[in-house]
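Pasting in a structure now, in structure tokens, and then I'll have a few things to ask.
A protein chain is absent from this complex, but the other protein chains hold their places.
Labels for the chains are A, B and C, by order of writing; each one numbers its residues from 1.
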Amino acid sequence: MNKVTTLPEAVRELVRDGDTVSFGGILSREPVACTYELIRQNKKDLTVIVDSRDETVEHLLGAGLVKKLESAYVWVGVIGSGLHFRRAVEKGIPRRVEVEDYSNLAIGMRFLAGALGVPYMPLRSMMGSDIPEYNPRIKITEDPYGGEKVALVPAANPDVAFIHVQRADKMGNCQIWGMLGNDINIARAARKVVVTCEEIVPTSEIRKIPNMTQIPFYCVDAVVELPFGAHPLGVAGCYWIDTPFRKEWLAASQTHEGFRAWLEEWVLSWETHEEYLRKLGPDRLAGLRKMELDNFRIPKIVGC
Amino acid sequence: MNKVTTLPEAVRELVRDGDTVSFGGILSREPVACTYELIRQNKKDLTVIVDSRDETVEHLLGAGLVKKLESAYVWVGVIGSGLHFRRAVEKGIPRRVEVEDYSNLAIGMRFLAGALGVPYMPLRSMMGSDIPEYNPRIKITEDPYGGEKVALVPAANPDVAFIHVQRADKMGNCQIWGMLGNDINIARAARKVVVTCEEIVPTSEIRKIPNMTQIPFYCVDAVVELPFGAHPLGVAGCYWIDTPFRKEWLAASQTHEGFRAWLEEWVLSWETHEEYLRKLGPDRLAGLRKMELDNFRIPKIVGC
Amino acid sequence: MSPACSYTTQEMMVSACSRLIRNNECVFIGVGIPLLAGVVASKIHAPDSVIVYEAGGIGAVSRRLPWSISDNATTDNALVATELWRALGDVQRGYIDLAVVGGAQIDRFGNLNTTVIFGPDGTYQRPASRLPGSGGSNDLASSAGRTLIVMKLEKRKFVKKLDYLTSPGYLGGRGERERAGLRGGGPEAVITDKGIFRFDPETGEMYLDELFPGVTAEEVKSLVDWDLKVAPSPKTVAPPTEKEIRVMRMVDPLGVVLGSKSKQEVQPFEEYFRTMKSCYESMVILI
Partner (left out) sequence: MSPACSYTTQEMMVSACSRLIRNNECVFIGVGIPLLAGVVASKIHAPDSVIVYEAGGIGAVSRRLPWSISDNATTDNALVATELWRALGDVQRGYIDLAVVGGAQIDRFGNLNTTVIFGPDGTYQRPASRLPGSGGSNDLASSAGRTLIVMKLEKRKFVKKLDYLTSPGYLGGRGERERAGLRGGGPEAVITDKGIFRFDPETGEMYLDELFPGVTAEEVKSLVDWDLKVAPSPKTVAPPTEKEIRVMRMVDPLGVVLGSKSKQEVQPFEEYFRTMKSCYESMVILI
């Protein structure tokens, strides 16, 4: 069961125009390299279902690939606003995007429902607010047991999910360190899953600590070894956030034309992730890695 | 936040006659020592909500402490039948027990609902079967999104849950190795949680691998260090199943009187878990430990 | 693949069941014969099948035969150790190709009872005979890609009408699963100690499809409480091979599944310790 492939291959094989897609991670461990590849292959008219996002969704919006966005939050961390999100929603640049708001827990419950194969999930958020007023897919109902009010949200079962993890084996068993976001449910909810990882490890490494395998192989369709696959965001135990890089693309993104030029320079002018890393340069990559390893390392697991 | 106490104290303080109780583990890692203490303190008229069980529920049924049983499965592993379960249900010995059947996933969903603080959970099991015919709390409904049939089960929020884990700190952060059963949801669903553990470790040990902390301190009310707290069942990385011991109590339990005599000998004739372990003897305990460690050890975690 | 010269009925059932497990499948497995069949399949013709245990162990490579769906051995050297609701949730989501379960009563549509036998004046709350309940059986029967059922053939077990329908087969016939809202494929075969039954693709009714060596269709019909249909010319199930027998005896030297030791017999602790140790040692050869 060897699912190892390349990112261009995985995107070509598994994603179609018009698909519904989701991304793992959240502000860190987002599969940024995957969105670069979606942009390179110009996968259009996507419906995107996400919790809270910056780079992944901002880039797709800026590149005009998103038809509809079902989300709780799109903004760029502490360093800026959601420039592309605002431009798309407020001005239709580069294209109109339909929005559908949820809370973060509501998006989490949509993925949980999707992961469990049930059509919806009840929760106690959003009641009394305007979120359901503008989103008819959130239903405020009476629970048939105690007659209490509960909000219902529909299952999310994206066509394709992209998940970036610290390590996976070639079967697709994934071990994630640090915060887990909604990855575990997203992987189970999606029809097809592309895993990119910092490192492909032998299955024997996975077996040393099976309690850390959050995503089982049977959810996964493609495995790609992609070090720095979340750059410029961070990955726990691997590298810290590249803030100067983020500020650069944000500065460029003040205008749509500026972002197109940035895309040309950083995404469209080559074919592979390796070239992107070469352009960043080994010193910068080593610096980001050192900044993380000075603070946090993935613990060493000594099996018996 | 030091929650360390003794088992007699925890049971005295936290459990009342008539309470609804649940137990973690499943066929292994069941908190058997806790049920011994419930029997010693004669906590009566309990409603028990469990997935699949042997020792924990069998002992409580045999001791006549259970008023109602909401479960998916009660039997004694591969070595026997549910003698006390059968005697209670078929003959009312030592007392009548009301039963309410679910499937294992249904019980799991009841705890998940309880853990999330929502009143119910939808699932796709039990439809078309007789389980809902005899259990009016399972409702077959139409989902308001696609009109599909789904079964609903009510949240389980037991008054007290007992969870046995490999290690916990004195705040109550628990790290569990091996199969996890429904423990994570049971701990969150219960109003009060008693954690017994093979070993209390410093919080600094917990911090070496926070991804392994499945139960956060804020769910936990009492922490008791109780090595061999699941005996005669097994605990992954700690000890293997004591089959001869299990066959002995099963043999004794062929009659209710036989079980009372066994209880007298093994549970009621002393006050503390330490005396029980002394009666088992160090050779037997060392043997059980060796049988496990020859096969599986909790991996050593080397932090940075 | 030389046939074994001598084997028990249990061994024959384990062998027949194991052969229905295909390579590369995710197999959700219950205790007893299903469990041993899964282990045998993974050691012989289905090395890339992965066994999923209900309490959360996935893909274990243990030096012990698991004795339950949740004992320590179910996560030794496993690929994943997770939660019960996750494992069964993954079945519900459709990730599990095959489930192998047992039962106490079965009807002609493959529906199972493992809850109660009412007896003459029994009720659900006070039956003549209380059985363990569904466990995960209903969930597997509802949602697994397909299911195999393993049961001894006896007239009181193969009944016209179940006392209680715990786990769905084809309910009242083909099409009824879908109408009830079930998504799993339903039962594929019933493996007994006399032969293998399959289900009519049109009606969903069980028929005798293969016979164990030396068993006749008439004998089988006499052990079933309804007018059993029989395939035009039932094949004979090939007996266990030597290799299959060797593997199963190596894996289960205590006879937990194969039944070579009495369940009731209380063994002294020291003897238990020694037997388990030799068991691990023989399993090591297989890993």
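What we mean here is this: a contact is a pair of C-beta atoms (placed from the backbone, for glycine too) under 8 Å apart; a residue touches a chain by one contact, two chains touch by 3 or more.
Bear in mind the structure is a predicted one, so any value in this text is a computation, not a measurement.
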Which visible chains touch the chain that is not shown?
A, B
Tell me which residue among A:31, A:82, A:172 or A:229 touches the hidden chain in the full complex.
A:82
Per the touch definition above, residue among A:178, A:216 or A:229 touching the missing chain
A:178
Can you tell me which of A:118, A:195 or A:236 touches the chain that was removed from the display?
A:236
Kindly note down the residues of chain B that lie in touch with the hidden chain.
1, 115-118, 171, 173, 188-189, 203, 206-207, 210-211, 213-214, 216-219
Mind pulling the chain A residues that touch the left-out chain?
25-28, 51-52, 71-75, 77-82, 85-86, 89-90, 92, 98-99, 101-106, 108-109, 111-112, 123-131, 134, 140, 148-150, 177-185, 234-237, 240-245, 247-248, 250-251, 284, 287, 291-292, 294-296
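To be clear about the criterion, only the chains that are shown with their structure count from here on.
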Any chain in contact with chain B as well as chain C:
A
Compute the centre of every chain as the mean of its C-alpha atoms, then state which one is farthest from the centre of chain A.
C
Centroid of chain A to centroid of chain B, CA atoms only: how many Å?
37
Round to the nearest whole Å and give the separation of the Cα centres of chain A and chain C.
41
Residues of chain A that touch two or more other chains: which are they?
116-118, 211
If you look at chain C, which of its residues touch at least two other chains?
57, 75, 77, 81-82, 89, 92, 143, 183
